[in-house]
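For this view, one protein chain was removed and the others were kept in their places.
Going in written order, the chains are labelled A and B, and every chain counts its residues from 1.
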Amino acid sequence: MNASNDRIAPWTAYVIVGIGALIMLAPFYFMFVFATQSRTEIFSLPPPVWFGDDFLDNLKILTDRLPFWRNLGWSLYVALASTALTLLFCSMGGYAFALFEFRFKNALFALVMGTMLLPSFMNMIPTFMIMDALGWIDQPRALYVPGAASAFGIFLMRQFVTTSIPKDLIEAARMDGCSELSIYARIVLPLLKPALGTLGLITFIASWNNFIGPLIVMRSPENYTLPLALRSLQSPVDTEWGALMTGSAIATIPLVILFILSSRQLIAGLTAGAVK
Amino acid sequence: MNAWGQAATQRRRMAPALMLFACVLIGLPVPAQTALTVAAFPSVDKIVEAAIPAWKKLHPDVDVKVVSRQFADHHTAMTTALSTSFYLPDVMALEVGYVGRFAQGGGLEDLSREPYAIRRYESQYVPYAFQQATSRTGTVVAAPTDIGPGTLLYRTDILARANVTEADLTRTWDSYVDAGIRIKAATGAYLLPHAREMKDILIRTGIKPGEGLYFDKDSRVIVNSPRFVRAFELARKVRQNKLDARVSAWSTEWSEGFKRGTLATQMSGAWLAGHLSNWVAPATKGAWRAAQLPEGAWAAFGGTFFAIARGAPAANKALAWEFIRFMTLDRERQLAAFKSQDAFPALRAAHDDPFVELPIEFLGGQRARLLWREAASHASAVDVHKQDAFASEVIDTELDKVLDHGKDIATALADAERLLAKRARR
Partner (left out) sequence: MKLPRALQLSPVWTPYVLLSPFVVLFCIFGLFPLAFSLYLAFQTWEPTSGLTAMSFVGLDNFVFSLQDEWFWKSLKNTAWLAVASGVPQHLVAIPLAVFIHNSFVRSRNAVVGAYFLPYITSTVAIAILFSSLFSTDFGLVNAGLRALFGGEPIDWLGRPENIKPAIAMIVFWRYVGFNVVLYLAALQTIPKDLYEAATMDGAGRLQQFFFITLPSLKPMIYFGVTLSVIGGLQLFEEPFILTGGRGGSDQSGMTTAIYLYRMAFDFNDFGAASAMSWLLFFVVVVLTWLTNRAFKPRGGSA
């Protein structure tokens, strides 16, 4: 009786997971294939399934029509700044919510969580108004500053602190005479490393792929980030498909590298963050 | 200008140069010359950029900065900018669909008033284009720069194989459909990409004065009318005879249909010939011809305008208007756009250039621009209503139900009427 139950055979697992992985990866494969094909080749029957030889041509179109490398640079800068700020503010905030008592604590937290439920583009016009009042239009800081108040980030940080940092540790440090800020910097932060890794990764990805934000506040093509820049290659009438695929493929690579380097962190962080 | 004035002008012209020199000496950043911001989308952006050298000859101290975005994003950005009056460009390019919409609000300068007085130039523009920028109350919110006269592009080789003549296609709408049946039987090719296109042109014919497309001037819904019934009936006939390929414009299947010769005709703006030739189906060169639309219908597809936002920086408005006049009333500029981007001029003077009489290779040497010039002079503008965009979708949806699910036309139009009536006055 037990033996048959046990024979949910190991190779089934490999096959199923393997097929699933292939399904996950297939579209990317085609993105890279299309990146090496010209526009007319992509639009033909049957569509190309192997690499072509138009990669350099596509690259040329891409760099001719856009300040592509500059856009790439901006995406990188904004994503890094966004990550740094978000990690700083959310870790401070999450620590505060988790291990301190203060007035309006629960109300404030509920309010912050509530904002996660609102569709993001309803912010478009008010955001534009604020950015203009601040003089931040067409400036990268308009892209990385607002996101630092991330409801998700503070939620994740609070969860992690609650589950991984014992209150007694903090108390002990206080009794030893540590200042509050150095408790934060030397005890809490190092313990938060996995969560910081996770949140950092998620923030970086979100910033890298963010499209609506730059759409509202960026004015000059030289200051665009990648999604906006790539979209300008599209038009209802004359889309440069090959170059678009090339640009998309190049835009994906940094994220893939980042993920490969930090996947362990991600899992660890999500573990502590979500499992109560 | 007298000597005093000339000297003053000279001093004025030298002033920036002197300041420049002073700044360079002191090492200060150079103060900006006046700069005009022009917001545009492809390929209007290229047209504007190509015009900059000529502009600088006339106005050396005025820079022109082009901010270009993808088509839909550009118009969204303009909506956002108009809504808050922040960061408006000095000159904004708008496609005809949006001109109508923006004209309903009060965000654009009325160019018919001083100091623009565009009505002085009214006769120089193609009439319907000028009408498209004129609101019901008589304000003119934009200046047309290029137009899309409607044309029927067809494959002579496919027609020949089916023994169909151009006259068969264009005599009446019924003969167009019948020709389609013969084409399908003889060659297997579809008459047109989608039955919806028939409907789109047919509802634009027979509009009475005081009527818009879907609403009349009192915001009553007018879709339950013979115009719509005929459009739906013909579209249904096309579908029942399997004459349309059911592909949407600009989709992959659509492009392929042209490449492979499975689409016999396409009704569109004249600019389509350029696209077919450049990238959609360059290999079909020589097999296409252009004709006027069937049954003497005149239509317009697309068209670009330049406008000045009311909230734009006042100091630049005079220059912005200069620029718009430069782009739209200067024969050289209009022709340059025509030759390089296939932008059919809205300026009638540009229609007399020998360029218009040149044969077009892609169309087998046909002098099609003459046809299009004629079409441009006959097309008429339709009154725009705030809910037109919504109405167009509702009608499309009902048409789909008639075509795909056999819904009865009378019911479909009645349903559409009901839905539109709720929103007509918003």
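The criterion applied here is as follows: a contact is a pair of C-beta atoms (placed from the backbone, for glycine too) under 8 Å apart; a residue touches a chain by one contact, two chains touch by 3 or more.
Keep in mind it's a predicted model, so treat the numbers as computed, not measured.
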Remark   = Shown chains in contact with the undisplayed one are A, B
Ask   = Out of A:Leu76, A:Met92, A:Ile137 or A:Ile165, which is the one that touches the chain we can't see?
value = A:Met92
Inquiry  = Can you say which of A:Ala84, A:Leu169 or A:Ile205 touches the chain missing from this structure?
reply    = A:Ile205
Task = Pick out the residues on chain B that sit against the missing chain.
result = 72, 76, 78-80, 82-85, 101-102, 104-108, 246-248, 251-253, 256, 310-311, 386-387, 389-390, 393, 397, 400-401, 404, 419, 422, 426
Sites on chain A contacted by the missing partner chain, in the whole complex = 1-2, 4-6, 8, 10, 12-14, 16-17, 20-21, 23-25, 27-28, 30-31, 34, 42-47, 49, 88-90, 92-93, 95-97, 100-102, 105, 108, 111-112, 114-127, 130, 145-146, 148-149, 151, 154, 174, 179-182, 184, 205, 208-209, 211, 226-227, 230-231, 234, 241, 244-245, 248-249, 251-252, 255-256, 259-260, 263-264, 266-268, 270-271, 274-276
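Note that in this section only the chains that are shown with their structure count from here on.
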Ask   = Counting in whole Å, what is the centre-to-centre distance of chain A and chain B, each centre being its mean C-alpha position?
value = 39
Ask   = Which chain B residues qualify as touching chain A in the complex?
value = 41-43, 67-73, 76-77, 80-81, 83-84, 86-87, 250, 252, 255-256, 259, 275, 279
Request  = Using the touch rule from the top, collect the residues of chain A that touch chain B in their complex.
outcome  = 39-40, 43-45, 124-125, 128-129, 132, 137, 215-216, 219-221, 228, 231-238
